[in-house]
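The structure under discussion is supplied below as structure tokens; questions concerning it will follow.
Note that one protein chain of the assembly has been removed; the remaining protein chains are unaltered in position.
For reference, chains read A, B and C in written order, and residue numbers begin at 1 within each chain.
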Amino acid sequence: MKVLRHETVLAILLAIALAILAAQSDRFFTVDNLLNQGRLMAEVGLVALVMTFVIVSAGIDLSVGSIFGLVAILLGVFWQNVGMPLPLAIVAAIVVGVVAGLANGWVITRFKVPPLVATLATLALYRGLAEGISQARSVRGYPEWFFVLGQGEVLGVPTQLWVFAVFAVVASVILGLSPFGRATYAIGSNAVAARFSGIRVDRTILAIYAASGLMSAIAAVIFVSRVSTTRSDMGTGLELDVITAVVLGGTSIFGGRGTVIGTVLGVMLIQALKNGLALSGVKGDGTIVVIGFVLIASIVFSNLFRRNSDG
Amino acid sequence: MQRTVEAASPGGTPSGGGDGAPLLELSGMTKSFSGVTVLEDVSFDVRAGEVHALLGENGAGKSTLIKIAAGVHRPDRGSIRIGGREVSFASPRDARAGGIAVVYQELLLFPELTVAENIFIGHGPRTAAGTLDWRRMRERARELLDDLDSQHLDVDARVGGLSVANRQRVEIAKALSQDARVLIMDEPTASLAEADVQQLIQIVRTLRQRGVGIAYVSHKLPEVFALADRVTVLRDGRLVGTEPIAAMDERKVVSMMVGRSIDQLFPKVPTRLGEVMLEARGVCHAGVVRDVSFQLRAGEILGIAGLVGSGRTELALTLFGLTPATSGEILVGGSPVAVTSPDQARELGIAYVPEDRGLQGLVKPQTIAENIAHTMLERLRRGFLVDRARETALARHFIEALGIRARGPGQVVGQLSGGNQQKVVLAKWLAIEPRILIMDEPTRGIDVGAKSEIHALMSKLASEGLAILMISSELPEVLGMSDRVLVMNGGRVVAEFDGSEATQEAVGQAMTLTHQRGAA
Amino acid sequence: MTAAEVARPPRPSLVSRTLEAYGQEIVVFAAIAVLFVVVGSVNPRFLSDSNLISIFSGNAYIAVAAIGMSLVIITGHIDVSVGSLIGALATIAGTLAVSGYPVWVAWVVPVLVGMAVNAMVGAVIAYVKIPSIVVTLGMLSILKGGLISLTGGAWITDMPPAFFIAQQRWFGIPSPIWFMVALTAVVALWMRHSPTARMFYAVGGNAEAARATGISPERTTVIAFTLHGLFAGIAALLFATQLQVIQSTVPPNLELTVITAAVIGGVSILGGTGTVVGSTLAAILFACIGSALVFLNVSAYWLKAVIGLLILATVLADMARRRRYRRI
Partner (left out) sequence: TWTGGDDLPTNPLACDGAAAAAEAKPYDGGTPTNAPDRKGKEITVVDVPKLIGIGYFNATSKGIADAAAELGNVKVTTDGPTKANIDEQITFIDNYITSGVDGILFAANDPVAIAPVLKKALERGINVVGYDANSTPDARQWFVNQAEFNGIAKSLVDRMAAEIGGEGGIAIVTSTFTTPNQARWIAEMADYAEKCHPNLNWLETVEAQEDNVLSFNQATTLINKYGDELKGIFGMTSVATPASAEAVTQAGQCGNVAVVGLATPNAMKPYVESGCVESVVLWNPVDLGYAAMQVLRKVADGELQPGATSVEAGKLGELQVINGSEILLGAPFVFTKDNVNDFDF
């Protein structure tokens, strides 16, 4: 067994980071600020949860950012131009997100296109659809109640943080303890053997990519509610932030290894660095550099530990 | 040109057992992986013009010893001599420079590259300008393959599309391309059908005539006795002994290998046959399975013999729903069923132990318990979750029942030896309590000890009423274990024998004769 | 005669073997041809040599970068940081040029830096055994952030005229086109005929087999990345000297464009196959699409959508082709 799991390494790293940052600025380690950070990291966090499944199953989904943008735009278009009632518009937009995810899964399973290539294509495609549909118009003026999701609080905690927490628990249970999770790991480390064991490989993969679309969509709705407007360029570059968080969380990019807890820690660590460094007077560009180093370093460490522990 | 097996006919040509300084001499080899000692003070040498067989159970350390000789692993202790001169290999390149070529157990080829390039990768013929000389590369590849009379092999074909047997040929050609003085072969016949084995034996003999020294690892004793001049046996990483072949017989070798004597190799006890469990009526798949019909009864072991590429695996895949039948009818327990996916097959009580353990059978980085659970995910479900307790219990039960040598349910499968890995595959399918068990090459690459245990298991299961369909390229196994024998060729069932009337000659002949007809 | 002989399909014809080996290149080339015919018939000006020349020279740097990316992917790795690297090298080149160093210094140094940086990256990947996507994701951030913090994002202007190598015309053809064509040709031949280059294919195809054959996957990886750095450096030069102004920031999404070019060009993301001819053709294809949409009066709103569809189409075509030739 491993002496020191990657998750442990991360937890320690996070603790250290929090300590240092708290020492740097007395405004960092306050309930207010931390909760606020929770609000800011919710979108990336949600997408990262499912991206963990995707990567554990030895896949990757580069199109999340574009689905995010597409759903945001459609939400606005359905509501304003099509004239649906907002709740319906939300549902409809999310459905489209799921379909977009399914399409990814379909191309991957049906035509055996490597996920990276398939989603590279849909990355452009979905973003293009978003821009084409939006015709560069942004939709604004949503009713107040809608902002509860992105700007409101429940029991003093940002709404989306609750959403994130719930999904995080659900996701970690599914991946860690459910038959579906087992299937995901099996597929990730040897898809052929999984198929030969009667595991429904294609169906599982379809489900995973659909879930990826779903979660991107939900994140998009939350985001629109947070910034109270929609634009076709929303979510640009989201995929890299998400993948960084997941990989930092110890999920093996080759599949078969990784946990949701790790991902959550990864997301939190990144957010803590972004915020804490800013508060300690480090500029945005400096922060990016630090995150880059932390990513590489953390993987190096846990690799060394794994090397020593189980040959 | 089919030759019958010269099982147990002692000795190779007298030219063997060449004298003078050994071409390759390994002495006092000790090697451990992350604390685990897998070789301890082993000595082994190869002389010019001899075949020196290296035997031992799975995990005995044969491949490791070979990888040391090939410069892949560095020994912790011990010395390597070539022609009496002490050397040390920093990399496989050094070993090759020293005239040592290896045909590895897990064929190490480049699927995307052509046959010719696979043969010459790293030492291709150069033009004056120092660039690769493709024309000469292809010519020489052609010559080498013709030497191995594999005229049919296209030097421009992508290796990824070749059959196991053909990949094997490419590997050997690759080894010969470096006109090595020492050729090491690690289980070269593990995945070959009889005909190809015979061919390989011929090749090895020819090489020996040319004065090449050959180290030969195999679990198949007949071919060892047909080829070897000397035999060295390892057990648990230690040297048990080195003897001239003349001084040995199968029993002695086996007892040296497993440290006890194996009472019986093919312990099939005839059982009372129950009703028909599985029936195929004119089953076809694409071009590879053609109009196959047969009946399989409870308690019966139905063996399928055939040459490589004869479509036995394809038949199994069709029955198991991986490549659904394009026409024909499959009946399970007398009622017609449509099997279009493995999970359907599983629900029908059909289990399939595939031919490629590593690729199709197991998820090596996962534990024994997890691997067994793969066929049972739905049944182990409690609420939304996998019942860990039952999962572990299940694994414990089978480790017990099948005598899997492992630290426990939590041990990673990749660390087990071949035989025990095969038992885990068997376990994960017995877990579903199948009515029909299809076993494809059930003992491929498995040592005699583990082999006889698996055979014992098979006949026990049969006697408990399981219907077993056994595909094997090892004729003795087919003959020894089957109640009935089907012979397949070109995707067709071309002959059927009752256990009693099935003999080496009859079956072998049926295979080739029909094969000739099929060709014409 | 042997059993396997029966199983052996008849030796495929030269045509079908060419199709198998160079199918993707052919698909992409066909796509370009179709594009030319269609757009040309709608608006002949598209085929005017002035337009073709500016399409090619304006995007040559992507093709050059894609050459290096192809090497890396063929070797079984990937680099998502190339965009940032090119941005950084371009800035270095500009800075040197304006701070009065001789022009050739401003040309050579960035290339050397590119090689050095990527050699390091390659070493970390190969010897510390960290997946390339992880290391390069990190590099992406480091280079991007580092660049801004160092330059403050100030633009670089009034470099000496001699510096603008990409604006020179040789025999009436802009130099970037020469670079693109020459480098592609040389590398393509080298990849086919140099024993060293074949190691990329070996390692990408089966690293373990390569090791057992005496090829060091580690060394090969480092070499591949170092060369990748070389081409990134050259690309950066073309990129930097095309205009009078150098934005000392990272060109947006460049890494995705470059990777896409390589992949659409037929370089298997799984490693072991592909040619740089394919990646260059793919880069040209994208350039043509960008221009063609303007000519076809397709609302620029739909540009990305069209590109996405096109990528999907080429990939599916490739998969269909592979299916035809896959033997099991």
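Observations on the structure shown:
Heads up, the rule we're going with is that contacts are C-beta pairs under 8 Å (C-beta built on N, C-alpha and C of every residue); 3 or more make two chains touch, one makes a residue touch a chain.
These numbers were taken from a predicted model, which means no experiment stands behind them.
For the chain that is not shown, the touched chains among those present are A, C, taking the whole complex. In the complete complex, the residue from C:Gly23, C:Gly58, C:Gly94 or C:Pro217 that touches the missing chain is C:Gly58. In the complete complex, the hidden chain is touched by one of A:Thr159, A:Ser232 or A:Thr263, namely A:Ser232.
Looking at C:Ala33, C:Ala162 or C:Val294, the residue that reaches the missing chain in the full complex is C:Val294. Only one of A:Glu7, A:Glu239 or A:Asp285 touches the absent chain when the whole complex is considered: A:Asp285. Although one chain is not drawn, its touching partners on chain C can still be listed: residues 43, 45-46, 48, 50-51, 54-55, 58-59, 61, 144-145, 148, 151-155, 157-158, 167, 239, 242-245, 247-252, 287, 290-291, 294-295, 297, 300-301, 303. Hidden from this view is one chain, which touches chain A at 25, 27, 32-33, 36, 40, 131, 134-138, 140, 147, 151, 223, 226-229, 231-234, 236-237, 274-275, 278-279, 281, 283-285, 288.
Criterion: only the chains that are shown with their structure count from here on.
Rounded to whole angstrom, the centroid-to-centroid distance between chain B and chain C, based on C-alpha atoms, equals 43 Å. Residue numbers of chain B whose C-beta contacts span two or more other chains: none are found.
Within chain C, the positions touching two or more other chains are listed as 268. Of all residues in chain B, those touching chain C in their complex are 1, 70-72, 91-93, 95-96, 102, 104, 108-113, 117, 121-122, 124, 126, 130-132, 134, 149-150, 152-154, 156-158, 161-163, 165-166, 193, 195-196, 199, 307-310, 490, 515, 518-519. Residue ranges of chain A in contact with chain B, taken from their complex: 173-174, 177-179, 181-183, 185-186, 189-190, 192-200, 256-257, 310-311.
Interface residues of chain A facing chain C in the complex, by the touch rule stated above, are 107, 111-114, 116-118, 120-129, 131-132, 134-136, 240, 243-244, 247, 252-254, 283-293, 295-296, 299-300, 303.
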